[in-house]
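Below is a slice of the complex: some chains, not all, each in place.
Labels A and B are assigned to the chains in the order they are written; within every chain, residues are numbered from 1.
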Amino acid sequence: MRSLTTGLALTAQQAEMLDELNRYLDEHFPPEHEGPSGSTPEWDSDEEYEWNRRFNARLARDGWLTVHWPEEYGGRGLTPMDNMLVREQLSYRRVPICNANGLDMLAPILLQLGTKEQKDAHLRKIALMEEHWCQGFSEPEAGSDLTSLRTTAIRDGDHYVVNGSKIWTGHAMRAEWMILLARTDPESRGSRGLSLLMVDLRNTPGVEIHPIRSMTGAVTFCQEFFTDARVPVENLVGPEHEGWRASQRLLEHERVRAANSALYRRDVDDLVEAVVARDVVDRATQAALGHMIERVECARALTYDIATELSETGRFAPHAPSVTKILNSRLGGDLTRLAVDLLGLDVCSYRADDANWDFYQEFLFSPVSRLGGGSTEIHHDIIGTRYLGLER
Amino acid sequence: MPHIALGGEDRTDEQRDLRMELRRLLTRLWSDDHARELADGDRTTGAKLAAVLEHDIALGALLVPEELGGHGGGCVEAAVAAEELGAASAPSRLLGDAMSAHLLATSGDAELHRRLRRVVEDGVPAAVVWPAQDATWDLHQIHPVEITGAGASGRFRYVAEALDAALLLVPARRGAEFGLLLLDLSREGSGVELHPAKGADVLRPLGGLTVAGPTGEWVGLAEPQRVFTETVALGAIVLAAEMIGAARSCIERMATYAGQREQFGRTIGSFQALRHQIVDALVAWEAARAMTYRAAAGFAAMTRGTARIDDVEPMARMAKAAASDALGEASETCIHVYGAIGFTWENPVHLAFKRWAASAQIFGSPTEQRVRVCQHAIINAGGRAGGALRVAG
């Protein structure tokens, strides 16, 4: 089975680690379980989801899902760069990461801001897929303007009482837990007075989950309604009323994930293979595919830089998440459109191998990449105002 | 919802009337709910609409010459109808009807003229079996059905509007002679196999077709290559106009929504970056729309004998390519402007997005069209410079 080349000067340990991972996947991950975009909330079937859930748990047990976590929580204490290398391979091999909200968004925040009890209670379960997490941020009237959110969580003794509604929540139909951003100070406006709460979706009365059918035909997102739902105060993450910054950090972690660029490399390699198998490849097609490879590799180069910086200094440049988000979201759209163009009317019947994805489904899913995790317009403004210092 | 248009597309009262009549009829009969029902697999409302289109406007007779019992409309009228049907996300047989009418009428063959008259009189759904993946529009570069002593044999992977047709007009070859194989599906049961093919566009299902055995009726043609190239060029213009309609609807929808939806205490259309994206979609659309009607007018002039297919073919290709890009941009931008709502099944924009994935490819992708537009210009330049044509595949 092929693997992803990094073009980097890896240490001997890193090279050995990746070899080991690829041998591991050759042995344990059959190609028929290869999935679509790395952390999709859509699944061909319940059986397929269950298989991958179990395989993700196994990956965690065998030490492949959280190499950068401290050893006490099941990690190997390696660097963010090491984790990126591993995740790139997993992405390239189309191993679906079921619990991305838990692993890559909540966990870094818990490691930084969580109490000892919170870490003990959740980190291992996140990795082992015992708690599948979703992220409750958007609301019907609060999309791009997230700070206008209205869901309240009012302190009442040792609970917060939650009322309101969240929407466009991926994974909610499968998740047991939600990271909820809600207004704990009812007098507050904008980004003040918000807090992050961990909500046990299955065992909290007053929580209703309604599936939303997307243009792909599948249930991609849900809307949740909270009616006097009581959340214990010990589920508050970080300081009360100061959840906005934590939520932004959480989104930044989502954005700098290497997974997307590596998956796009796989997509473009699969597309090259499909095109070669069909016909002689003319130069117009070569130029288009070569440009796509270049864009993917540029995005990968950038994520390597960010991971190196993070490993060496513990931080990354303030505009880095927005830059990678913009690059990857454009790639998502352009790559699938190129696939539609090159495979033509066959795009719906073409399937790479016998896997659980095809280019047409990725094409239908692609508009999400321009919007999810903040629209590209929002990220342009973040870079323009916060980094380049231009007026709004 | 405002109707956008630069103006000037309808040059005659008849064209204006046709557009307005279709608009009225579609507003009454075909809502977003109907389109969604169709996407959910319910074909009954679509059949009802088809019946009304046939009964009230006789769309099938639009391009049939008056002396053969039709409306005597031309390519511009077809474009007007296609734009309005496309804007409404309404299914229709316009593509098949228009191509069949042109093929039969322009053949110059008296038997085929009689056949066309019967098609109109009986309201027979007809379709031209041209391979949807072909970009050459050239009878000599596709694989027509081969007719030998043993009968006809041929295979087409994707054909548009063949699935529910009763009469198929198939490019065919008998020895060195090219012509037409007529397949009357209501009469013959054997030798023809039609099966649905997977496709992106629920509004226009594609079918695969196999012909084998002693079947159909052979008609030789005097100028087979010209007749088929013209027919496919007409199909391309109809597809372009349909995409222009679909794109128009996307632009109207997103302009309306951007003027209503508020974020950060302002309508989202007041954000310059979003507003300019909508404008960019509009600008691309205006240009593609103008090109589409210019091509349609060129085709109509050709039908009247005042233009040549050599000049009309590149115009049809440019219209098709430009309209494809315009719909791609308009539908994608529309989804984005709607935010997550645009991504839902409930919102009908995805029908336009999916229609793009199919219509942009039928009879050749935009890149394929552009390659051939350039080759046409190179032939002209080579002719002028006296140089030989040097083009790499």
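Rule of thumb we're sticking to: contacts are C-beta pairs under 8 Å (C-beta built on N, C-alpha and C of every residue); 3 or more make two chains touch, one makes a residue touch a chain.
Everything quoted here is computed from the prediction, not taken from an experiment.
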item	value
Copies of each displayed chain within the entire complex, written as a formula	A x2, B x2
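Rule of thumb we're sticking to: only the chains that are shown with their structure count from here on.
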item	value
Length of the line joining the C-alpha centres of chain A and chain B, rounded to whole Å	40
Chain A-facing residues of chain B, complex	132-133, 157-158, 197-200, 206, 263-264, 268, 271, 273-274, 328, 332, 335-336, 339-340, 342-347, 349-350, 353-354, 357-358, 360-362, 365-367, 371, 392-393
Residues of chain A defined as touching chain B within the complex	138, 143-145, 148, 167-168, 212-215, 217, 220-221, 280, 282-284, 288, 333, 337, 340-341, 344-349, 360, 363-364, 367-368, 370-371, 375, 377, 380
